[in-house]
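Following: one structure in structure tokens, then a few remarks.
All protein chains but one are shown in place.
Up next is chain A:
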Amino acid sequence: MSAITRDEVAHLARLSRLALADDELDHFAAQLDQIVGAVARVSEVAAGDIPPSSHALPLTNVFRPDEVRPGLTPEGALSGAPAVEEDRFRVPRILGEEA
């Protein structure tokens, strides 16, 4: 298994939407390399024909009757929002300037 480089951590941070500082990248690169090295031990297990389990218990889809039930009010849903405008979540721009 390949070791985790600083560049790889920078890539993972971008994918994870984490704006990490340079010193954090160095620190995490060393730690993640150590952790990945340790967890890679799962590859020692001969499990070629073993089915994977995403859950411990068998899961089936659960449905409820399609009936109107009380839910959050607009005030409740917006009560923790960092910014609100006209009963909506106000967010920073999503599209580029030219869009």
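In this text, a residue touches a chain if its C-beta (ideal position, glycine included) is under 8 Å from a C-beta of that chain, and two chains touch if they have at least 3 such contacts; residues count from 1.
As a convention for this text, contacts and distances are computed from a predicted model.
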{"item": "Protein name (UniProt record) of the chain left out of view, among \"Malonate decarboxylase acyl carrier protein\", \"FtsX-like permease family protein\", \"Branched chain amino acid ABC transporter substrate-binding protein\" or \"Glutamyl-tRNA(Gln) amidotransferase subunit A\"", "value": "\"Glutamyl-tRNA(Gln) amidotransferase subunit A\""}
{"item": "Residue ranges of chain A at the interface with the undisplayed chain", "value": "1, 4, 8-9, 12-21, 24, 27-28, 31-32, 34-36, 38-45, 47, 50-57, 59, 61-62, 64, 72, 76-77, 79-83, 89, 91-94, 96"}
